[in-house]
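In what follows, a single structure is set out as structure tokens and then discussed.
Apart from one protein chain that is not included, each protein chain of the complex appears where it belongs.
The chains carry the letters A, B and C, assigned in the order they are written, with residues numbered from 1 in each.
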Amino acid sequence: MRELRIHGRGGQGSVTAAELIAVAAFAGGVYAQAFPAFGVERRGAPVQAFVRLSDETIRLRSQVYEPDYIIVQDSTLIRDVNVFAGMKPGGIAIVNTEKSGGYEAPEGVRIITIDATKIALEEIGLPITNTALMGAFAAATGEIDFSALEDAIRGRFEGKLADTNIRSAQRAFEMVKGGNA
Amino acid sequence: MVDKSIENFECGHRACGGCGAATAVRMILKGAGEDVIVVSPTGCLEVFTTPYPETAWKVPWIHSLFENAAAVASGIEASLKRQGRSEKVLVIGGDGATVDIGMLCLSGAFERNHDITYICYDNEAYMNTGIQRSGATPFDASTSTSPAGSCSMGNKHAKKDVPAILAAHGSPYVATASLSYPTDLMKKVETAVNTPGATYIQIHAPCCTGWGFEGDQTVAVGKLAIETGLWVNYEMVDGVLRKAKKVKRKPVEEYLSVQKRFRHLFKPKRNEEEIAKIQAIADANAAKFGIDI
Amino acid sequence: MPLNIGCTARPGRGRDNKTGSWRVFYPIFTEETCTGCEICVLLCPEGCIEKKGEKKYVPDLDYCKGCGLCAEECPGDAITMEKEEK
């Protein structure tokens, strides 16, 4: 079983990201579970969402404490939240930042930085970073196919909004695949 | 046209001799017609009509709780609508269930404008539990929880104006009536039941036991309420006052003095100041509704 | 007789309770002064006054509680209340 923890701020679509990754993984024949860290946080507050992926039925219901993967929607979170807490060796951290690195992660954790905000602003016209980060996650982990992610995004958003979000995800996907992130 | 021959209220019920509510309900059922479902909240009416297995109701009838009659009626109306059925939904409840504890459900049902008619038989206190005050108890009435005493003149508050509250909800038809004017009462029920949407009638229903008069005086006391201006029969259509019964007004003491609940205004000595306050209420009613001939 | 599920009843047994036993005074109807207005029929809280013929109204004494409302409101003073004596 692989576990993903998404760190974001209220309003950034962390829960949606978790759900769409689960939907995409399920489409690929994997058993998936996605859920938020249930809270009363409002816009701007640090929030978390979780995904579990497995070849077997997932029964575990606790939150994710030792993730294989993390997504950090906003690198400013790193100041106040220990986003790398409990990460497994060999894990992958995808961080949205304009910087190229310099984060202290546990031993053996691979950090992929990507300027998802820039991509989102250019493709969607809004700082909606979650779809770009889903694309980066797909490329970095191989857990989900891009076409499945595309379908998942299209299943959630309509028309032009779906198109621009898919473009955003695609760009991030290709950047990470090409090692340009 | 009201069919006065309709008799859907069975003998054998356990109301007090001379009960205003029982008399009013017989008239209500004539005005409502045969194709009707009645909802009653907990109260005197419910208790005196339905000790298992003896029911006084010859129309379909349901009691659920004290404060939820309007919500139960909402559900019945929704169900009938879904089934394409024609029955009218009629709530008949006392003033406690209506103006106090059931106000939330009542407000909700009227805001949603279910096609129901809610009738409050107003006997101006909680008669079922032993004559405690309600939000409909008139000023200065002595009840078991607003007793007159050496430093109390009885109920300190004026009647809550529920007809106005429900008219403000946008009810297409709100009326008041009195059992002492049966033709008017039955016609208003017929109008309310046949008006689409949530309609309301508040019926003045004197209670011989609770108010303190002999059972043969029920209608006479009801008439005095109208004649003194302490109760006004009127109709509001879409929130606009249409019609109020005009009277040549008598002094309020003619109404007050025949009821034990106001006895403290006259004994041990006549309290001019308090009687004047009640006269002022009647005067205000007369001015508001333009009832003076 | 087994209980009705949910504590329900069909009409019928309401009349089992003979409220005539509550009565201290009983009404006497006089045809001569009756106007046939039927206000007594309408106002009776029991609904126990029946029309049996022209100006002939009869209270069902199984149910009449003797409240006297009919007598009080009769415009022709055609109803009087008498004490039950045995």
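To be clear about the criterion, contacts are C-beta pairs under 8 Å (C-beta built on N, C-alpha and C of every residue); 3 or more make two chains touch, one makes a residue touch a chain.
Everything that follows uses one rule, which is that contacts and distances are computed from a predicted model.
**Q** What name does the UniProt record list for the absent chain among "Amino acid/amide ABC transporter ATP-binding protein 1, HAAT family", "Hydrogenase/sulfur reductase subunit alpha", "Pyruvate synthase subunit PorA" or "Succinate dehydrogenase, cytochrome b556 subunit"?
**A** According to UniProt, the chain not displayed is called "Pyruvate synthase subunit PorA".
**Q** Could you tell me which displayed chains border the chain that was left out of the figure?
**A** Computed over the complete complex, the missing chain touches A, B, C.
**Q** Taking the full complex into account, find the residue in B:D35, B:E272 or B:D292 that is in contact with the omitted chain.
**A** B:D35
**Q** So which bits of chain C touch the chain we can't see?
**A** Residue positions of chain C that touch the missing chain: 3, 5-11.
**Q** Contacts of chain B with the missing chain: which residues?
**A** Against the missing chain, chain B presents residues 34-37, 39, 46-47, 50-53, 55, 57-65, 67-68, 70-83, 87, 104-105, 107-108, 111-112.
**Q** Which parts of chain A are in contact with the chain that was left out?
**A** 18-19, 22-23, 26, 31-36, 38, 40, 58-63, 65
As a working rule, only the chains that are shown with their structure count from here on.
**Q** Take the average of all CA coordinates in chain B, do the same for chain C, and state the distance between these two points in whole angstrom.
**A** That pair's centroid distance is 24 Å.
**Q** Could you please state the distance in Å, as a whole number, between where the Cα atoms of chain A are centred and where those of chain C are centred?
**A** 81
**Q** List the residues on chain C that touch chain B in their complex, please.
**A** Of all residues in chain C, those touching chain B are 4, 7, 9-11, 13-19, 22-23, 38-39, 42-48, 60, 62-63, 65-69, 71-73, 81.
**Q** In their complex, what parts of chain B are in touch with chain C?
**A** Residues of chain B touching chain C: 4, 7, 9-20, 22-23, 26-27, 49-58, 182, 214-220.
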